[in-house]
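Partial complex: the chains shown occupy the same locations as in the complete assembly.
To keep things simple, chains are lettered A, B and C as they appear, and every chain counts its residues starting from 1.
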Amino acid sequence: MAINHLPNKNIWGQALVDNLINLALFEDIGSGDITTNALIPPGAKGEAYIIAKEDMILSGIDIFKRVFQLVNPPTPPFFKGGLGGIKFKDKFKDGETIKKGKIIIEMSGNMRVLLTGERTALNFLQRMSGIATLTRRFVDEVASASPRNNKVKVIDTRKTTPGLRILEKYAVKCGGGVNHRLGLYDGILIKDNHIKAAGGIINTVERMWDDKPHLMKIEVETKSIKEVRDALKCGAVDVIMLDNMDIPTINRAVRLINKRALIEVSGGVNLQNVAGIAAIGVDYISIGALTHSAKAVDISMEIK
Amino acid sequence: MAINHLPNKNIWGQALVDNLINLALFEDIGSGDITTNALIPPGAKGEAYIIAKEDMILSGIDIFKRVFQLVNPPTPPFFKGGLGGIKFKDKFKDGETIKKGKIIIEMSGNMRVLLTGERTALNFLQRMSGIATLTRRFVDEVASASPRNNKVKVIDTRKTTPGLRILEKYAVKCGGGVNHRLGLYDGILIKDNHIKAAGGIINTVERMWDDKPHLMKIEVETKSIKEVRDALKCGAVDVIMLDNMDIPTINRAVRLINKRALIEVSGGVNLQNVAGIAAIGVDYISIGALTHSAKAVDISMEIK
Amino acid sequence: MAINHLPNKNIWGQALVDNLINLALFEDIGSGDITTNALIPPGAKGEAYIIAKEDMILSGIDIFKRVFQLVNPPTPPFFKGGLGGIKFKDKFKDGETIKKGKIIIEMSGNMRVLLTGERTALNFLQRMSGIATLTRRFVDEVASASPRNNKVKVIDTRKTTPGLRILEKYAVKCGGGVNHRLGLYDGILIKDNHIKAAGGIINTVERMWDDKPHLMKIEVETKSIKEVRDALKCGAVDVIMLDNMDIPTINRAVRLINKRALIEVSGGVNLQNVAGIAAIGVDYISIGALTHSAKAVDISMEIK
């Protein structure tokens, strides 16, 4: 399995992720871990491992490791005060399935760093793996139902936890999903509120066409067969979103569009109805729940 | 109902919340909302409202409003470019119950600001209200089961979304819960990993006693009746956590402790078993799921 | 004339512009304007005006005004120390032509603020107006030469001054030009180095197609008729860039492409040859010199 590590790829990811980890460490550690600092000598060493308490898809193992590194930044020698780096033995990679009871990773190094970083590192790993695990369930449902010649894609939304979007979109990829636009700046999606505010689909698409960057496509949200017809009339629409339609309506819309635009189904999709939608053979099914309603996976850290 | 607005209270809260909102706006808006900017003239005005799509406890209405203010910061006149402030008509306060279909708040003002801020503002509100709503269910269970003379408190953990702790702990209060320590710096909690690393409960508490700030109490995690006994022997333990014990063991521990320390039950608590624990009459029940596994509440914004 | 104020439109613009102005003020003022602070009493008032020393297109008048506001931020009353805000009388708007000798704007207020902010404010205004003025010359050339039914657009590049891109792209719009993608993140442009690194146009476009965000188009750089042919073969190419071709070759390429893709001419374009290219009837002519080689327009500030 080959996942392209989103947070690794560019300066934004790098900076955003470190900023986020520091924010999380700061809110947890504040002026110091008074329990650990009182109990554990600065130079004490130890070993620990992380264990899956339920079946899961792994996501965020690099973030998990990065947390400990930011607890203990690789500063100059005379600031080390006996703190050593943490060493890791990876057992799994992001995107892989881990069975309940398996050890995910082993760690050794400075005991204070292990204990102080534990909760923050787990909070990231549990949330990201929770999203990957839920995504995989949707992806599996869709894969089994898709028409042979039309691989339907599970795609995320902008309904992410504020500040964590880049990590959550990465977790969706670990689960086998595909990313929609990252934000309002890298894709055009005309929603019902835009249409209301600008006065009808045809008007709206025309105005968009005049002012849009020439390297971008146009997606339009539709809520009825009539709106699908309007969207098709514009000519300039590249992707049509079918929002909150029932299965017969989706079916009708798909036949109406007839490959003249890519089709994204959105709204009210869940594990019960997703296979039915996939079977129709649309291009994308977007699911807010992947990110806004995933539960944390149960993972715990044990000191050896 | 009187909720003390945590994020309002101090400089940290104020700065953290604004930082978080800006982070969220930035990851969503980036170099600009190309759809809205193309479709809506800078000076266009509009009205919108937010509606509950399911029963919920409200949390985060001030954050929701603050988002729009940071999309449109109150800068000097010649930078306003026709953007006006957004006006709000509050219908509910944080902590109140809202029935499905009710309007939560009405808004009017610059249309671009309304459309560009919508998703980020909702992402905060849906997540925070989700936590408050789940917390309320636990609180109600506990309230109905608590002994009359012993009001058991529902309390949160440090298992929060990285970077959002201050908001999530506030949401717990909106739901009727109580906050445990904010982080590692403002409370002492000796966990099993500390005890393993430092060598037994008695040793550990003694070492803690020598080095702890004189205005702080000591809480110790115990996993068995034997460990409860050890904790009691130390004399210096103010709070005993009963971790992952079944109900008969909790019962035994409570009788053994006999008011010599406050009691917190933790681990594996859910809506099915929480009433049974509350009925025993402990002081606190801490529940990680309040923050790590709450689902977003369904709320949507409509342009009039 | 209607220019959509780019830096005004969104949070990124707002933050970037203020950051840039503060950077510029800081590098100029540092620990204080020792000349002005010694000579002018804190509360002294004065009047000044800005005058065009050559014909120009105005760009950056809001930035000019913002500079003085950041020298003298609207802080609380007891920090004012006699410093008052600066008042402005606008004579021209961005995008308008100003003749040599005309007053551009009049200002009155605190004398220290006027003198300390002068150089930084002018540095912005002179550079931005320089770009707008040069752009207008290209736009006028192109307008007079374009085929009647095919309005050729003058478009900028990423060859901007580091850190000032958003302002320089805005200045191009003030001059009547159009913006290409803002950066590497909001548009796909496959350049010769990509093709070399990935192995041929056809291979490259195919790989791009598999991994690209579904709301983005594909532009490919071509250096010969053969490469244009390859690009057309791919089917998936939306825009073809003709890079550094002479006019006969451009002509051949345009006939070959025959409306199957948008056409952008790039490389070695100057005021001498731009009309000839425009006359062929391509869609875009991109010109690095608009931003990387514009001279500052001569503007000075006089105290009355």
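Please note the rule applied: a contact is a pair of C-beta atoms (placed from the backbone, for glycine too) under 8 Å apart; a residue touches a chain by one contact, two chains touch by 3 or more.
The structure displayed is predicted, hence computed values, not measured ones.
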Number of identical chains forming the whole complex, with 3 shown: 6
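Everything that follows uses one rule, which is that only the chains that are shown with their structure count from here on.
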Rotational angle, Cα trace of chain B fitted to chain C, multiple of 5°: 120
Maximum centroid distance from chain B, chain identifier (CA atoms): C
Central chain of the complex, centres being mean CA coordinates: A
Centroid spacing, where centroids are CA-atom means, of chain A and chain B in whole angstrom: 22
Chain centre separation (chain B, chain C; CA means) in Å: 46
For chain A paired with chain C, centre-to-centre distance based on mean C-alpha positions, whole Å: 35
For chain B, residues contacting two or more additional chains: 29-33, 37, 116
In the complex, chain A residues that touch chain C: 4, 12, 179-181, 185-189, 211, 213-217, 219, 238-239, 262, 283-284
Interface residues, chain B side, partner chain A - complex: 16, 19-21, 23-24, 27-40, 44, 46, 48, 111, 115-116, 118-120, 122-124, 126-127, 158-166, 182-186, 188-191, 193-194, 196-198, 204, 207-208, 210-213, 216, 292-293, 295-296, 301-303
Chain C - residues contacting chain B, complex: 4-5, 8-14, 62, 65-66, 69, 74, 88, 166, 182-183, 185-186
